[in-house]
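Of the protein chains in this complex, all but one are displayed in their positions.
Order of writing sets the labels: A and B. Residues in every chain begin at 1.
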Amino acid sequence: MKQIIHIFRKDVRHLWREIAASLALLAIYVWSEPATWGYPETARSSIAAFLTELLPISWWLLVVRVVQDESLVGDRQFWVTRPYEWKKLLAAKVLFIAAFVNVPLLIAQLSLLWLGGFPPTLARVTGILWMQLMWALVLLVLATLAAVTTGIGQMTLVMLGIGAYVALFSFLSDLLPQGVPRAEGIPNALVYAVPLAMCAGIAVWQYARRQTATARLALVGTALTPFLIGAATPHRFLLDRAYPEPAAMQLAPAQISFIPMNTPGNRSIYWQGTTRPEGLVVIQPELHVTGLAAHSMLLADGNRVEIEGPGGFRWDSGWGPDRLRLHDQEYFRFSIMLEPALYERLKDVPVKLRISFAMTDFDTQETHEIDVSEDEFPVKNLGLCGLSNHRWDITCRYALRLPGYIAATSATQSTCPGVDRVGSSEGAKNEIWQPAYESGPAEFGITPVHTINISMMNGTNKPLLCAGTPVRFTFPRETGRARTSVEIDGIQLSDYRRRDDTGVPAGTAR
Amino acid sequence: MCYSTVVIPFHVHFRPGLSLYEQVVYAAKKAMIAGQMRPGDPFPSVRVLSKELKINPNTAHKVVTYLITTGLLETRPGIGTVVAVLPEASAAERTQLLGQEIEELVVEAKKLGISLEAMVASIGAHWKRLGGDDKDTDDSGRGGRGKR
Partner (left out) sequence: MSTITMKPVTMSTVIRTDNLVKKFRRVDALNGLNLEVPQGAIYALVGPNGAGKTTAIKILMNIFGATSGRAEVLGMDSKQISGKALTSIGYVSENQQLPNWVRVDAFLAYLRPFYPSWDRELENQLVRQLALPLDRKLSDLSRGMRMKAALASALAYRPRLIVLDEPFSGLDPLVRDELIESMLERAEEATILISSHDLAEIENLASHVGYLDQGRLRFSEEMPALVERFREVEITFDAAPAVPGKLPASWMRLSSSAAVVQFIESQFDEQRTSAEIRNLLGEARSVTFTPMSLRSIFLAMAKSGRDAA
C-alpha cells in the first residue's frame, strides 16, 4: 500500500503541469458548457464545443504519460531492476487516472447537472455512474495501448491506426448481414464487452510479464473479435425470439395488406423516403396498414423480403434494420432493392413475394399538455424547455438521456399575434416524433446535460409557437414486439419498378 | 570535500602477468629493507591497501597475512598493523629480492650475446657512475643511500 502511494506521489510530482492543465480545461468547460444550452451561439458556447474535443486529448495525454513513466516496453527501463511489485505499480497508475481523470470528471458532471437545473437524485447519480463506467472503459483501452507502446509518438500512430480500423469496421459491417439492432442486445453488448475484457486482461498480463510482442499480437486479435462475433451471431434466431409471431387467437398489432397497382381510389401515399443506391433496382409495392389500436404507435424496426420464383427459385434478403413508423389507415410504398442481375431474371415472370416486418408496439396515452411560455417551462419526463427565437422550435434541456420516443403536437390554434389558424385543414396537427437515442442509462459524452431541438415547421413560415400556445408532449411506452408479414402472390416485378426521379413507378393510377 | 589521504608508504610497479600478491609483498619488503618503512611505522590496513592500490581485497588480505606470518608486520592492540623490528637481512636475502630483475638482465644479455665478464664490467661502471661504494654495504642492514 505504501509503495502505491509512493509511486503515485512521484507521478504527481512529475506530471503536475499536465494535471493542472487538464483540470483548468475542465473548469473552463464547466463554465462555458451552459452557454450551449441556449439557442444562439456565443463565444462561450464555441469554447465549450472546442473543449469537448480538447478534454479527451488532455486525458489521453495524462494516461499515456503516467503509464509510460514506468514503461513496460523494452529492457532498458531503470525500474525493472528495482524492487517494484507489479500489482502495486498497476494500482498506482489506476489510482492516478482515477484521481485526475475520473474524479474531476465526476465533479464536473455533478456540477453541470446542478447548473442545468437537475438536482442529483438517486436515478441521476446512477446515470452519472454509468457515464463514469463508460469513460473508465475508454481509459482502460488507452492505458492498455500505452502499456504496449514506447512513447507518445508511437501511441499517436496507434491511435490513427485505430481510427482507420473503426472506419473500416463500420464500412465492413454495412456489408455483412446485420440483423435488427433492437433484437441483438446480447451480441451488441458482447461486441464491446469481449474486446474490453480482453484489453483488461492484456493490460494486467503486460504488467505482470512485460512481454510486449505477445501483448501487441493479442491486441490485434482483440481488434478482430467484433468481426468474429458479428459473423457468429445467429440473426434469425435472435429476431424470432425478440419479435415473436403473435400467439394463436391473438391479432397482430396491425394488419398489412397489399394494394395492387391500378387499384382505383384517391389515396395519399406516405412516402418512405429512400435514397437511390447506385446500381440497384428499386421495386415499390404499395401497402396498407389497418387494425392499429387506438392510442397505439407502431414502429417497424426491421424488415425482410422473400421471393419465390419459378422452378423453386428462392431469394431471401434476411432481416435488416428499418425505421418506419406505421400509421393506422395509412398507405405507403415499401422499397425493395434488387441487384440488376436478379431483377432481370425475375422481372417478367409472376413471383410470390413475402414482406415481413419486426414491429414494436407503443402505447401513446402518457401525455403532458402545457402552454408554451416565454420563460423556461418544465416538461414532465423530459426536462426544461424553452422557445427558440424562431417561434417554431422548442429547445429542451434534459439530463442523461431522452426518455424514449417523444412526440410534440401543437394544436391548430396558434396564439401568435396575427395568426389564427395553423395548418390547411381541420384536424391537422403539427407533429414531430423524435426518435430516442438508445444507449443505456445515459448517453455517452462529457456533459450529462443535453439539448434537443423539436422543430415544428409547417411550411407557411408563420410563427407557430408563442406564449400560451398549447403543446401536447406524448411519451410512447413500449408494450410489446411482434412479427407480421404480407404475402403477395403472382406479382410481376416490372410493374412496380421505380423509374423516374420523383419515384413514381410506371403504371400508377392517380 | 576531503579525501582522507593515507599514503601507501611504498610504490608498487605493477607488471602484467605476475602474481599480484607476490608483487605487493615484494614491494613492501623492498621498502622495509630500504628504510622507507621503519619499525613502528603504521602499515596500511587491508581496506586502505585494497582501495589505494585498486586491488582485490582478498589479495590485500593475503599480503598482510603473509607479512604478519613472516614476522615483518605485527599487530598492536589499539593501533593496528605496524612494521615489526626487522631481522638482519643477509646479503644473500637482499640479493634474492632482486632475483626477478637479475634474471631478466641475464636473459637479455644472453640474447644479445654478451659475456658474463662484459656484464659484470658494465654493472661496475654503472655502479661507479651512480655514486656510493664499490663494494656492497651490508653491515648496516639498511639499504644504501642513492638514487632510486
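Assume a residue touches a chain if its C-beta (ideal position, glycine included) is under 8 Å from a C-beta of that chain, and two chains touch if they have at least 3 such contacts.
Since the model is a prediction, treat every value here as computed from it, not as a measurement.
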Touch with the missing chain holds, among A:E41, A:E85, A:E245 or A:D489, for A:E85
Touching the hidden chain, out of B:M32, B:L53 or B:L67, is B:L53
Chain A positions in touch with the non-displayed chain are 2-3, 6, 10, 13-14, 69, 75-78, 80-86
In the full complex, chain B touches the hidden chain through residues 1, 3, 14-21, 47, 50-51, 53-59, 107, 110-111
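Heads up, the rule we're going with is that only the chains that are shown with their structure count from here on.
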Distance between the CA centroids of chain A and chain B (whole Å) is 93
